[in-house]
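The complex appears here minus one protein chain, its other protein chains still in place.
Up next is chain A:
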Amino acid sequence: MTPLAELLQVEKRYGRVPALRGVSFAVHRGEVHCLLGDNGAGKSTLIKILAGVFPPDQGEYRFEGRTVRLRSPREALDLGIATVFQDLALLPLMSVLRNFILGREPVGRLGVLDLREAERQVRTSLERLGIALDDLHRPVGMLSGGQRQAVAIARAVHFGAKLLILDEPTSALDPVLRERLRLEVRALLKETGVTAIHVTHDPEEAMLLGDRVGVMSKGRLLEVDTPRRLYREPRTLAAFLAFGRANLLPEDGHLLAFRYEEVHLGGPLEALVLERREVRGEVLCRVRLPQGEAWVRLEGSPGERVRLGLAQIRRFPMEELS
């Protein structure tokens, strides 16, 4: 099946600084695709190309199987590519109704707004997604962060977005709200069945939301897979490190890599417990192994000698550490 949107060997520089180096990327119909990476990894540049903010320096952009060269977000919008930018999603001083119809106003002759039709459209669209808003004339600035996101997504979907790009939609929120909003966003996306690219620097968010996750670092897309496989069998060290707390120990010119929780009692490795800590109800021990010191999620007391086994043996080349 042809991907909905596809980038082939795309390069982009800002002056002399390379932002994307030979990135090939595809998003398939109906999936929620998360792009994970730190600041400067290239994820913003990638979505800006997809959203039509600027074209790539080199490489090809295909949408629905056809090569496109977008020069403005408007052109992208006309193709059905809508972007919800992190804090620029909506205009705070304008009402929900006016925000919703902005750029796609239902008009009669002479550009006169058909407000009744607009209200009908907005109401239908919000109700379909189960978003409860009592007053459409309320300025968007008065809505909660969650409501704002919901309105922005509902709006994009309503105007026939085939591809919805969400640029760190939860990064500006406090942790409690963020947690709730993530689940709401996922439900909303699945409800609409829209294809979405969700950009985040938070691994937990990527795992929670993405059908697939692409890990980016230093202008490259390192690997793309389901969250489960990326967590269990990452092919690169960067992807491995992106998902949670881990130990790296030198062994035979390689790096032995395992997560805190990938350790069990009763195995071939001899270990001495050095320290015991409790973090949010979880017991973590610092242990000395033949290869070096590591943190593991196990019960133990300092001075105790235990035998450990690794649930998963992973080795990465030393060079990947740089």
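What we mean here is this: a residue touches a chain if its C-beta (ideal position, glycine included) is under 8 Å from a C-beta of that chain, and two chains touch if they have at least 3 such contacts; residues count from 1.
Note that in this section contacts and distances are computed from a predicted model.
Protein name for the hidden chain, per its UniProt entry and selected from "NADH-quinone oxidoreductase subunit N", "ABC transporter ATP-binding protein", "Tryptophan synthase beta chain" or "Xylose transport system permease protein XylH": "Xylose transport system permease protein XylH". Considering A:T45, A:T83 or A:N247, the position touching the chain not shown turns out to be A:T83 (whole complex). Considering A:R138, A:K162, A:R180 or A:R288, the position touching the chain not shown turns out to be A:R138 (whole complex).
Across the entire complex, the residue among A:G103, A:G160, A:G292 or A:G309 in touch with the chain not shown is A:G103.
Touching the chain that is not shown, out of A:L113, A:L129, A:L208 or A:L249: A:L113 (per the contact rule at the top). Interface residues of chain A with the unshown chain, by the touch rule above, are 51, 72-74, 77, 83, 85, 88-94, 98, 101-105, 107, 110-113, 115, 119, 123, 133-139, 141-142.
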